[in-house]
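Sharing a structure below in structure tokens format, with a few things to ask.
Removed: one protein chain of the complex. Kept in place: all other protein chains.
Entry: subunit A
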């Protein structure tokens, strides 16, 4: 199976360790993973902020880059949701591009979908002897319906103690450009999310999206609070 890793722009620039973790996980399972050098971004920020015309060149580039792979895996619920839910409508005026997108969609996976649904693995032999809590990010939960896939993977990690997060299904307040367009409301939501995290007494907060974790981690550090934010892929690779 010809598998490509779409690391996402945020991970590439700020969280390379998450991409490295995905490579390690897949190679450990005996899979060859390719990282197309042409890859950049999915265009989510443009599309979600209303800049459809500006999103189009980015979308075209994404489709060109990942055409021809059997599977495209990304460690981000949000970027995969962009491809799966927004691409079809954004490209519908261009039949050729629409056909390419339709072909690409069913082969684009968030990491936990790929591991469980495609590879059929749940135990990655990882060990992470820490108290952790998990925040299900909105696009993973509601747009992709990941369900408990990430938790299923984490349940096999040796030594990991998972503490339930109160109000876990509530948005952390990031919302892409929402965080800077509506900083006051975003900050209020973040405040409540941080309080819920601190209540768990966890040492680590895990999620499927580093963008949300940047927001949450930034809020925790602002309060000089202890819990550290880590993408769940890094825990699975540990």
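Operating definition for what follows: a contact is a pair of C-beta atoms (placed from the backbone, for glycine too) under 8 Å apart; a residue touches a chain by one contact, two chains touch by 3 or more; residues count from 1.
The rule is short, and it goes like this: contacts and distances are computed from a predicted model.
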item: Protein name (UniProt record) of the chain left out of view, among "Iron-sulfur cluster-binding protein", "Sel1 repeat-containing protein", "Phosphonate transport system permease protein" or "NAD-dependent formate dehydrogenase, delta subunit"; value: "Iron-sulfur cluster-binding protein"
item: Option touching the unshown chain, where A:143, A:208 or A:230 are the choices; value: A:143
item: Sole contact to the chain not displayed, among A:31, A:61, A:107 or A:156; value: A:61
item: Residues belonging to subunit A that touch the chain removed from view; value: 7, 9, 11-16, 18-20, 23, 35, 37-41, 43, 45-52, 54-55, 57-58, 60-61, 85-86, 89, 138-139, 142-143, 169-171, 173-191, 214-215, 217-219, 221-222
